[in-house]
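Shown here: the complex without one of its protein chains, the others still in place.
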Amino acid sequence: MNYKLSVIAKELGVEFNGKDIDIEGIESIDKASSSHLSFFTDKKYIDTLGYTKAGAVLIQEEFASLLPSSTIALITPEPYLALAYASKLFAHKISAQTYPPNIGKDCDIASDVKFGSNVTIKDGVTILSGCYIGDNVTIEENTLIHANVSIYHGTKIGKDCIIHSGTVLGSDGYGFAHTKLGEHIKIYQNGNVVIENRVEIGANCTIDRGAISDTYIREGTKLDNLIHIAHNCDIGSYTLCAAQVGIAGSTKLGRNVVMGGQSGAAGHIQIGDFVTIAANSGVTKSLPSGNKTYAGFPAMDIKLWKKMHAVLMRIVKKR
Amino acid sequence: MNYKLSVIAKELGVEFNGKDIDIEGIESIDKASSSHLSFFTDKKYIDTLGYTKAGAVLIQEEFASLLPSSTIALITPEPYLALAYASKLFAHKISAQTYPPNIGKDCDIASDVKFGSNVTIKDGVTILSGCYIGDNVTIEENTLIHANVSIYHGTKIGKDCIIHSGTVLGSDGYGFAHTKLGEHIKIYQNGNVVIENRVEIGANCTIDRGAISDTYIREGTKLDNLIHIAHNCDIGSYTLCAAQVGIAGSTKLGRNVVMGGQSGAAGHIQIGDFVTIAANSGVTKSLPSGNKTYAGFPAMDIKLWKKMHAVLMRIVKKR
Partner (left out) sequence: MNYKLSVIAKELGVEFNGKDIDIEGIESIDKASSSHLSFFTDKKYIDTLGYTKAGAVLIQEEFASLLPSSTIALITPEPYLALAYASKLFAHKISAQTYPPNIGKDCDIASDVKFGSNVTIKDGVTILSGCYIGDNVTIEENTLIHANVSIYHGTKIGKDCIIHSGTVLGSDGYGFAHTKLGEHIKIYQNGNVVIENRVEIGANCTIDRGAISDTYIREGTKLDNLIHIAHNCDIGSYTLCAAQVGIAGSTKLGRNVVMGGQSGAAGHIQIGDFVTIAANSGVTKSLPSGNKTYAGFPAMDIKLWKKMHAVLMRIVKKR
């Protein structure tokens, strides 16, 4: 799905000076190559502008001069909104059409399972009744998919995984640009979901696909039921999440993290290796690696949280 | 599904004086017309009794004299319990039978999608594999329904909506009357769900049908994953709910409300236009419109909440 830059510019109603290059997708300023369209929406990253290798960048006029001469500026007063409209051009075309998959040896697949185009199922995979497996999905050896699982296009699932019923892998991340009138314009989610080997995901979980790059669930991690993993999260290996945990977008969990039931984490933070989060807590800031437990909202050292609770109880009982 | 009042009265084991009118449904005291059965269960609304246009009212003996002479009193010591039994008479008959739908032009509907009776699908609609669309559902132009969505009878979905996998629209609201022995008698949920245009609903959400009138998700609103919207909620236009939000019954959100992840709202309250609720908070009382953020449980002005947290930390660290 390549577009001439002129086609994109016309679609967005912007003008540009420069060569009418081919654009094959959207990428962030730091990862973009000469065939990518990028966008500058967060002044925090202004220093990276001069080094971008992007073919073209959606950018406000005042910052355009900071781009290298090899990068074309697509000048727009609202680059994030323009990004939303551009993302639609590169969105996967959703189709209800079904196809026969490429199936390995010794698979056990219910007769009513439906597949999109170009699906690859490796040896020894079991898929129960009512599942839907979208376009370009790959499922590695010996993975077990229980009934009524929905897997969106482009999802990659490793070996020896277990996915429980009702779980949804690869649904759209929650990303919108907002107009001045308060309408929300969908940022099409063009990343995928990658589930590594030996992952188990409980029932009725939702793992959203990435906005641009992918969402990862790393090797040997085990998720309980009704868990939400937002777009572009990276859930480290051998991590445990109890039921009803929610992880907001772009947050990274280390290895062997433990999240208690109904706990949550804000977006764009990091929870280090071996950290434990108590049930019902909410992590609002990054936490360093280390064998330590945090509790409360906002999450703090559990010893401090217990002291806080004890002090409060003493004060209350005096009155 | 009309009943003679005498049939209803016999079913409930109550007697009445008056004409044996035709009853076509149940309505609240203020909305009922002469062909409706109504009920008086909350003394807060005693002033409305004299003005009701209801054909008949389930009511305790002591209040019956307050009804206008044109309204027939169905006297019962437990009107709410009688309402529960009456609601069953007017319940939609659930059937596993499937039918061909009325389909518009340029639709893309997977071959295994199943429909109840009298379903209308407008032009350009896409429905992926494994969906079930109940009786009398209508889906307007260009809406996209991902795999394994369940849509109960009577749900109305607007144009240009996106419904993600595993979501359930129109499941029964959580309504029961309680016997003196502590048993729970189902109040059949005879309202519907109405999803307006350009709404996006994430994966594995549940939007319950109304008890008597309908549940609304207004134009342009976007819901993330694993969200619960209870019966008779009215979620205003251009509102955003992050993942795992729960809104209890009959609560009304204004336009451009933002609910953070894992936050909740109690039943029968109103959250005004442009209000933001921080993640993990719980709103227990109505909040006025205005561009203001609330946090905590019970939710308070976020500045107050932050001060509370800071004061508490100072007290704790001194001890």
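List of remarks:
Residue numbering begins at 1 within each chain, and the chains themselves are lettered A and B in the order written.
As a working rule, contacts are C-beta pairs under 8 Å (C-beta built on N, C-alpha and C of every residue); 3 or more make two chains touch, one makes a residue touch a chain.
Everything numeric in this text was worked out from a predicted model, so none of it was measured.
Within the full complex, the residue among A:6, A:35, A:60 or A:280 touching the omitted chain is A:280.
Contact with the undisplayed chain is limited, among B:76, B:190, B:215 or B:244, to B:244.
Contact with the omitted chain, checked across B:35, B:171 or B:213, is made by B:171. Contact with the chain not shown here comes from a single listed residue; of B:16, B:63, B:80 or B:132, that residue is B:132. What chain A contributes to its contact with the hidden chain is residues 108-113, 126-130, 144, 146-148, 162, 164-166, 200, 202-204, 220, 222, 224-226, 238, 240, 242-244, 255-256, 261-262, 279-280, 309, 312-313, 315-316, 319.
Seen from chain B, the chain kept out of the figure touches residues 94-98, 112, 114, 130-132, 134, 148, 150, 152, 166-168, 171-172, 174, 176, 182-184, 186, 204-206, 208, 226, 228, 230, 244, 246, 248, 262, 264, 266, 282, 297-298, 304, 307-308, 311-312, 315.
Keep this in mind: only the chains that are shown with their structure count from here on.
Superposition of chain A on chain B using C-alpha atoms only gives a rotation of 120 degrees, nearest 5.
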